[in-house]
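Sharing a structure here in structure tokens format.
All protein chains but one are shown at their positions in the complex.
Right after this comes chain A.
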Amino acid sequence: MIKLTHVSHVFAGRQGEVHALDDITLEVRRNELVTLVGRSGCGKSTMLRMVAGLLRPSSGTVTVAGEPVGKPRQDVSFMFQRAALLPWRTVLDNVLLPVEILRLDRAAKRRRAHELLELVGLAGFEKRLPHELSGGMQQRASLCRSLIQDPLVLLMDEPFSALDALTREELSIELQRIRMEQEMTIIFVTHSIEEAVLLADRVAVLSPRPGRLRKIVDVDIPRPRTLGRNAYADRVAEVSAELHELLMPAPIASEGAV
């Protein structure tokens, strides 16, 4: 579904060139959820923006559904770290923003918007303004907005990272539920190992400066997954530990000791 082939990216920084990504090759299969994990500055968001068509790679190619990505596509939607709701629009109108810009069928999408809001537990809040909602509710509305165009691909850039831990887990579980209902290919950027293990079919681990693909870890734990006590706690712990080792620099001693 999504294919990155020998993708590199160089930013013109203030002190010369910055190699954000170096020779990344990654394929995400249809309906798969791949999480990108890595420390800050490893180019996770850059990769996502390339798939979204918001940024062009310096070299290499990115394709979605077999077509090279030139500009943003209607069947690819993007969810940001912050809810990015328009403060003057009601929740419902915010969800319908893409419908207006992309000129989709309003009546049908209106019904769909109500369905989606119901699905994420925002029924009854359609007419509220964003500032009347909590952070978690805002991000739920934002999720509805990114689903309204029935995307084939959903790109999520640390969408839950600004929320408290419990809300975050709740939303992760909701996302799993939505995936069961609707087929979607998802790339999910996070710096949380927990989140990566909870959601992913595969975890792509990136190393920073320049961003390189360090390893791809398969997560074959049955769903739905939760963080609490469950039958697969051992497996969750095992994968988490592996990711942890990959992300931490080899000798831990010097940095942690104060």
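The criterion applied here is as follows: contacts are C-beta pairs under 8 Å (C-beta built on N, C-alpha and C of every residue); 3 or more make two chains touch, one makes a residue touch a chain; residues count from 1.
Heads up, the rule we're going with is that contacts and distances are computed from a predicted model.
A.B. asks: Given the options "ABC transporter permease", "CU044_5270 family protein", "Carbon-monoxide dehydrogenase large subunit" or "Sigma-70 family RNA polymerase sigma factor", which would UniProt use as the protein name of the unshown chain?
C.D. replies: Missing chain, UniProt protein name: "ABC transporter permease".
A.B. asks: Just to verify: which one of A:Pro98, A:Gly136 or A:Gly211 makes contact with the chain not shown?
C.D. replies: Per the contact definition at the top, the residue touching the missing chain is A:Pro98.
A.B. asks: For the chain that's not shown, point to the residue among A:Arg82, A:Arg177 or A:Arg235 touching it.
C.D. replies: A:Arg82
A.B. asks: For the chain that's not shown, point to the residue among A:Pro72, A:Gly124 or A:Pro224 touching it.
C.D. replies: Per the contact definition at the top, the residue touching the missing chain is A:Pro72.
A.B. asks: List every residue of chain A that touches the chain not included in the displayed model.
C.D. replies: 52-54, 71-74, 77-78, 80-82, 84, 86-88, 97-98, 100-102, 129-131
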